[in-house]
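For this view, one protein chain was removed and the others were kept in their places.
Every chain is named by a letter (A, B and C) in the order it is written, and numbering of its residues begins at 1.
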Amino acid sequence: LQAVPTIKRLRGKAENIRLMELEKARAKLGEEITPKQLKVLEDLSRGIMNKMLHAPMQALRSEGDVQTHVQTIDVLGRVFGLSEEDEKTPQVRK
Amino acid sequence: LQAVPTIKRLRGKAENIRLMELEKARAKLGEEITPKQLKVLEDLSRGIMNKMLHAPMQALRSEGDVQTHVQTIDVLGRVFGLSEEDEKTPQVRK
Amino acid sequence: ASGQNYVVLEMLKKGKKCLRDNEPQRAVVLFEEALRAIDATPDFKDPLLAKRKAYRGIGGAYVQIGRPQAALDALMKVLDLTRQIGDNTGLCDAYGVIADIYTDMNKLDKAAEYYDLYIANLEQDQSAETM
Partner (left out) sequence: ASGQNYVVLEMLKKGKKCLRDNEPQRAVVLFEEALRAIDATPDFKDPLLAKRKAYRGIGGAYVQIGRPQAALDALMKVLDLTRQIGDNTGLCDAYGVIADIYTDMNKLDKAAEYYDLYIANLEQDQSAETM
């Protein structure tokens, strides 16, 4: 359960990246985009984000020995800047 | 320098995800895609991949104390499956 | 009904735009109006898909507003509709948002349960609702 807040922060971080890049893509296409194309962009952005998140997310939730798990949470938290103090910038969430 | 092979493997893994998802998006759009739209898809896929790679890549290259660095390489290697033995599947690289 | 379908689609789009613009109250009004319009149209095309979009939107709006229980209620409706429809569009996304809400409510057991479902769906071919 220790990893739960870390998972939420990592999700938030990735989603912010996704929304920002998706917005850029939409802006580049402007008015000429069809609903189908927009759906393809959305799916592409989600597909890449989700598959890149899969490995760290699984590691964060994996049971197994406590010491390894704590180390995983520590290192991923540090690497991705996911400690409570890092969570200063407000996150735009749907 | 210890982190160098890990960086290469992480890049390869992310690029495989990106190419796979990009191919799916292209297939969905089929013939109706313009060169400009294809470029937007490419940029979107690269934008998300690069920004999601930034934090772990920086951590892998960060100097600082040796023990922390070794721990980072170990944990990221384990989490993303980046040890030498994990590199069984051939990687499609341009 | 194709006229009514178009009207509802536009409401959903507007609602989603409100979410992006941080106007969740207005979004809720639009999404609920869409739900009523769907129910009032007997020959509406794909009513369950449209309702799922509306409830997903309401869930997002209540997250923004800060009413976690109302958000959970709406997202449970999304899971329900997904079961009825029989696809898995937006399932991963819904599990993740539900888990986030439980995390904020400090119900870490429930959060972990839904994060596990979220993670189990991460690698599948995923897509979420677009409007």
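The rule is short, and it goes like this: a contact is a pair of C-beta atoms (placed from the backbone, for glycine too) under 8 Å apart; a residue touches a chain by one contact, two chains touch by 3 or more.
None of these values were measured; they are calculated from a predicted model.
Partners of the chain left out, restricted to shown chains and counted across the full complex, are B. For chain B, the residues touching the chain absent from view are 1, 4-5, 7-8, 11-12, 35, 38-39, 42-43, 46-47, 50-51, 53-54, 57-58, 61, 92-94.
Simple rule for what comes next: only the chains that are shown with their structure count from here on.
Inter-chain spacing, taken between the CA centroids of chain B and chain C, is 31 Å. Centroids of chain A and chain C (each the mean of its C-alpha atoms) stand 19 Å apart.
Those residues of chain B in touch with two or more other chains are numbered 24. Residue positions 125 of chain C each touch two or more of the other chains.
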